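Heads up, this is only part of the complex; the chains shown haven't been moved.
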Amino acid sequence: MQTTSLKGRDFIAISDFTKEEIETILATAFELKLKRARGEAHHLLPDNNIFLMFYNKSLRTRNSFETGIRHLGGHAIYLDSNAVYTPAIEGKEQAFVTERLDDVAKVLSRYGEAICIRIFGDPVSWVHGDGNAYVRAFAASADVPVINMEDDMYHPCQGIADLMTMHEKLGSLAGRKIVISWAYSPSRKKPVSVPHSMMAGSSLFGAEVVLAHPKGFELDPAQLANAAANAKRYGGSFTVTDDMQAAFKGADVVYPKCWPSIEFMAAPGKDADWAAQDALFDANKGWICDDAVMSFAKEDCLYMHCLPCDRGYEVTDEIIDGPNSVVYDQAENRMHGQKAVMALTMR
Amino acid sequence: MQTTSLKGRDFIAISDFTKEEIETILATAFELKLKRARGEAHHLLPDNNIFLMFYNKSLRTRNSFETGIRHLGGHAIYLDSNAVYTPAIEGKEQAFVTERLDDVAKVLSRYGEAICIRIFGDPVSWVHGDGNAYVRAFAASADVPVINMEDDMYHPCQGIADLMTMHEKLGSLAGRKIVISWAYSPSRKKPVSVPHSMMAGSSLFGAEVVLAHPKGFELDPAQLANAAANAKRYGGSFTVTDDMQAAFKGADVVYPKCWPSIEFMAAPGKDADWAAQDALFDANKGWICDDAVMSFAKEDCLYMHCLPCDRGYEVTDEIIDGPNSVVYDQAENRMHGQKAVMALTMR
């Protein structure tokens, strides 16, 4: 465990942290979970205020942060980015509608003890990476920890919750086959943050991590390299395949989820190509997690999803409502994991 | 008093509870009201979080729940149903816009200690009963108490506040003439929840309950039967009339309020008939609570209304701002009553 290096830190991506720092977060999260189960007060951050700045909708993230900080003795302020002078980076400002992001970050740092941000997709015109750039810009200007509540690259709080859930259900992850798979959905407007964070986290613990997706849905090369490096350093393996059935064969964990093709998203000077995106999606409607593909996995294979889930597309009701589904545990662990992150970074 | 049967219960309709359970809620509410008057802390639900899921606007309900849970040591999270992935029942889902209601209920149950819901009218396309069906669906999936903040059938928190107010002002209700009357308003888009809850509550305590409305504004047969059965069991009477003046004659309490004709509302497979609704309303513009009709009531007859009130239509300013009006006391008692409901069901 590394216990002294987290104070005052931003929490933007799992891959920004060492394995020992992640272990400290997990250990704290499990302890706080038990304290709540026993009804023991744990006001570690009395009268601390955090800001939840949302450019996008949320159910789990908002409510797990609001309840979690309350358990710690503090208070969360939900900020819809359109209900304030919308924080905008230099060059995208509009008089009396937006406010320079640096000013927002500096002002909020005077009032509260952390700034949490969610931004991806429409608010940054689907330019891949611009959501993360906003989060990093907040972190650069803020004098308090900035916590990423999901951008277009990373969802580190989900990553912690997913690690907690796998450790709770499986004990050690060493040698376990963990499959992160693409799945079809009629909605293309999603970030690639969840598979990135799952790869970064699960590759730290000696698992056999498999990434499965149709051709065209390749993830970020730096994130692939990070997962491969982790596998080399900590044991286990990291492989990529375009065969869903082969990937599921003998799996201990499957995490099938839709994400868009990065290639067809917008980039600086390049519009998003939604027609090509649609065509690629339409060609891969068979990527659904159902009884047929699950029959290749181990009998007690865990089914995971971050929710919300597009039922009937990404997964059948039988699987997500079945005995191996741990989706509500993942959702619950969001709260415990985030409490740990806050307690360690904001103290 | 029945004191052991409330823990963990949902609070959806007054008629779901025995008279002794309602008495336990009232006794608790009065005690908490006195504690606040004396400035005594009463943190009965420390660090408990509740969710306020609103599909419709609110002033009193939201603010009385938010302040009330704070007095109890907890915290309320205000959720506009459009600011989250809107909870939708199976068959009404839309990828990445809605989320299955069961999933929402199960996830929120992991984070907080109660889920409160308001839903009627536009969000359920004015299909009579669908609002209540949503509340019951939440209750079926949630692992924590579900509290009805008003649906298209019931407003039980208003029912408790109204009982508190009558008991405070009149002492015993036995033998008192209590008139629940229709009144005209230019707005037809309201639920029938308040008269239903007032009938269910006031009929438990031996009063002479009179329901007055023009022909065409009949209330739910099951609610009428419930009020009649209560009157038979607990003394008093329950009668229905279409004569406003006769109803007001000798009244101790009048509660004149607009509600729509159930007949002309939508039903499964049947659209709402707003033209017929309008015509029925227009034919009954004379149903206003003014000095003329109040002259038939007792001199100290209480004037009640749940607010917001359509002044100049449902009632004249003279009456609602006059000495016999108890509308602000009713509004205040919302808070105390709801604190009692939370303290008893969430403990």
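Order of writing sets the chain letters: A and B. Residues in each chain are counted from 1.
To be clear about the criterion, a residue touches a chain if its C-beta (ideal position, glycine included) is under 8 Å from a C-beta of that chain, and two chains touch if they have at least 3 such contacts.
Computed from a predicted structure; not experimentally measured.
Enquirer: Total copies in the complex, given 2 are shown here: how many?
Expert: 3
Just so it is clear, only the chains that are shown with their structure count from here on.
Enquirer: Can you check how far apart chain A and chain B are, centre to centre, with Cα atoms defining each centre and the answer in Å?
Expert: That pair's centroid distance is 41 Å.
Enquirer: Which part of chain B faces chain A closely enough to touch in the complex?
Expert: Residues of chain B touching chain A: 46-47, 49, 51, 74-75, 77, 79, 83-85, 93, 95-96, 99-100, 103-104, 106-108, 110-112.
Enquirer: State the interface residues of chain A toward chain B in the complex, per the touch definition above.
Expert: 41, 57-60, 62-64, 66-67, 70-71, 75, 78, 80, 185-187, 189-190, 307-311, 313, 327-328, 331-332, 335
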